[in-house]
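Omission of a single protein chain aside, the complex is shown with its protein chains in their original locations.
Chain naming follows the written order as A and B, and within any one chain the residues start at number 1.
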Amino acid sequence: MATTWNSTLAKRRNRRDFLKKSTGAAALAAFGIARKAFTAEPVNIGGLYPLTGSFAQIGQGCVNAAKLAVQMVNEAGGIKSLGGAPLNLIVSDVQSDTTVTRTETDRLISAYKLSAIHGAFASALTLIASEVAERAKMPLLTGSSSDQLNKNRRYTFTPFSRASQFAEAQLQMTKLVSDSPKVAVIFENTAFGTSTSNGLREQASGQGVEVVMFEPYSAGLTDASPLINKVRASGANMLFPVSYLNDLILIIRAIRQNGLEIAINGGSGGFVIPDFYKNVGSVAEGLLGVAHWNHDVNADARKVNENYKKQYGEFLFEYAGGLVAQTFMIADALERAASTDPQKVRDALSTLDVSSGYAAMGPGGKVKFGPNGKNIYAHPVGVQWQHGDLATVFPKEDARAPLLKT
Amino acid sequence: MRRFVSQGGFWVGALAAIAVALPFLVSSTFAIDIFIRVLLFAFIGVAWNLMGGYAKQLSLGHAAYFGLGAYTSTILLIRYDVSPWIGMLAGGIVAMLASLPIGALCFRLRGPYFAIATIATAQVLMLLFLKFRDFAWGAEGTTMPNLGDAPLMMQFDGKAPYYYVVLVLLAVGLAITYWIERSWMGYYLVAVGEDEDAAEAIGVDALQIKRNIYLVSAFLTALAGTFYVQYIYFIDPNTAFSFNVSVEAALVSIVGGIGTLWGPVIGTVLLEGTSALLQSWLGGGHGGVQLTVYSLILIAVILYRPAGLIGILTAAYDRVIAGTKRLNKVPLDD
Partner (left out) sequence: MLTTIAQAVVNGLLIGGIYALVSIGVTLIFGVVKIVNFAQGEFVMIGMYITFFLATSFGIDPLVALVISMLALFFIGVLLQHFLIRRVLELGDMPQIFLTFALSLLLVNIALLLFTANYRTVQTAYSETAIHIGAINVPLAKLIAFAVAMLLSGLLWMFLHGTDLGKAMRAAAQNRDVAMLMGINPDRVYCVAVGVALALAGAAGSLLMPFYPAYPLVGQIFVLMAFVAVVLGTLGNITGALIASLMMGVAESLGIQFVGADSGLIVVFVMLLLTLALRPNGLFGGWSR
């Protein structure tokens, strides 16, 4: 555990330096590229992430990745059709709070001349940001999985798989473990928990999976034992916890403490981030999950992951990795629009069609948005904790490592 | 305080004129957004102040009424296409109805018991809206339909109309407070707030007084709830029944000066103004800095100005008046 502390300290130092260098007007000079003397005006991109409050942890990682992505675009010469204009990321802390999200989205759009926005991790926050962006006619890219984000939207683009697709993948993966899967679903009573679990319930019988327990719980457990006691009584042979990190740690530990033998598919959320492994340790080995992005899906993704690891000391997790790809999608759209006008960027995004490079480094390897803003090629991958890292093991065509039998 | 108002009629008029003109003077929509937030929380504070300030019942559960108002109008809008203008009033009525049983339960409690019981009522409502997913979208919540510029449905293109809506709400809240303050009910209220037992002893029906003022307070808070979710385009139980709303409502009044007409307004200008400025200066990634500064300011105010900031203003005003030697007719009711 000592290493955890040290590496986090180091990381914090990095992050602090990074932030110092890149706030406000100094942002241009931040990436050591100012000497190249850009003649073109920088293109402002907004990033809305929770840096305080309950999602602070993931939000910090997202900002790190977003900054790395901007640095990569700029080092490759910026937006050529705009005279090599560099991207300038303007980050805002939405404090894991709905009011602040509404205010901050407005503030970014009105105070800066933005060309596009990305954010905001938590589905509830992203929904608000998307409503504001929609009315301000500002394109918004997001990795958030709520299917509501694809309803009646013209300016919201979702390059990665949706909650309903996650459910399908998770159900199919039960066959990796058992021929007659009996699943217990326990989900936190939040937007993320209910939307994901609804998908699981609706599709279970179609996938030949029996759901023997379907239980919402109030997020923020003090003790997971009562819940695990209930899982034991249900006779399930596989558990799907749909939870954020804190509850997940408690659930996994309670399963161990109570000596319950059960296969676990932790889904996405708090399960596919480095901190999960740091907190539960080797108990995590062999556990399955799903993700809309993983750092081993192709060579480009691996390369970005190496860069990120060098700077921040841990692997590039799902949401943050997706963010790097999103930044390149925005750059591609800007390049083709040859304009910083959000309306033109939006139109360029709607005709985006890439199958190589960093913009396409997700599962499926291609990006093209349908009329509802959904990437028609997106699908989730099944991942497994192997030696402290996340390996893609499902579906077969995406698998990068053999399944570790536990 | 009353002197401040009656002799300050001119100043109130000037203030109102500035408030009305503000959207024309300020071009930044971000600034207007801050003003909207300030006016909204000032309004919630004014509603809370009736109960918490005059009757001195420390409610930390006003989110219950805020949320009921917000949900009533949203359900009417989305399920039945009823305009939020009507839904707003309906929400106010639902909140009034809800205040009756909650009041019946809580009014017998004193001090911290009352505060904690009111927290529990708001929490229970939130948990119920989370649990019964089919009733009102559950934890996933819902966004408001995008109707473009539809003033009749409380949706506007720019920010200025929202600003005027909440400005009117605040004006109504202040007018009601002003009227209550000078009516017989105001005197009874203050008596109950000072010492409930003594008030009863001289024949004031404390329970009745508290029930009546709670009805008004709940109604106004519910109006704020409707406005709020229409403004942020989104509702879910955590937003609608947020504990922060309950705390904020009380906090702005306490910082400004409880039991005074302008206290909640002054408190909100300071607190929300500070937090908005801190957010725009420090919002870019220094997790925690702005809230640390905010809480330090809060502690300083409570330690050095426990009666609220309004004391500073009234004292300054008195000094100005005395300086101009117009202080020959001091009202005796002070």
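Here are some notes:
Operating definition for what follows: a residue touches a chain if its C-beta (ideal position, glycine included) is under 8 Å from a C-beta of that chain, and two chains touch if they have at least 3 such contacts.
Note that the structure is predicted; figures quoted are calculated from it, not measured.
Although it is not drawn, the missing chain touches A, B when the whole complex is taken into account.
From the set B:Val12, B:Val26, B:Ile93 or B:Ile116, the residue in touch with the chain omitted from the display is B:Ile116, counting the whole complex.
Within the full complex, the residue among A:Gly220, A:Gly357 or A:Pro371 touching the omitted chain is A:Gly220. Set against the missing chain, the residues B:Val12, B:Val190, B:Val247 or B:Leu313 yield one that touches it, B:Val247.
When the full complex is taken into account, the listed residue touching the unshown chain is B:Leu296, out of B:Ala17, B:Leu97, B:Val168 or B:Leu296. Although one chain is not shown, part of chain A still touches it, namely residues 1-2, 4-5, 8, 12, 52-54, 56-57, 60, 186, 189, 215-218, 220-223, 225-227, 229-230, 233, 245-246, 249-250, 253-254, 256-259, 275, 278-281, 283.
Listed for chain B, the residues touching the missing chain in the whole complex are 52, 56, 58, 105-106, 108-113, 115-117, 119-121, 123-124, 127-128, 130-131, 247, 250-251, 254, 258, 287-289, 291-292, 294-296, 298-299, 302-303, 306.
Operating definition for what follows: only the chains that are shown with their structure count from here on.
Averaged C-alpha coordinates give centres for chain A and chain B that are 37 Å from one another. On chain A, the positions that touch chain B within their shared complex are 19, 23-24, 51-52, 56, 59-60, 63, 90-93, 95, 97-104, 106-107, 110-111, 123-124, 127-128, 130-132, 134-135, 146, 148, 152, 189-191, 193-195, 216, 218.
The residues of chain B lying in touch with chain A in their complex are 28-30, 33-34, 37, 127, 130-131, 133, 138-144, 146, 157, 159, 228, 231-234, 236, 238-239, 242, 244, 276, 279-280, 283-288, 290-291.
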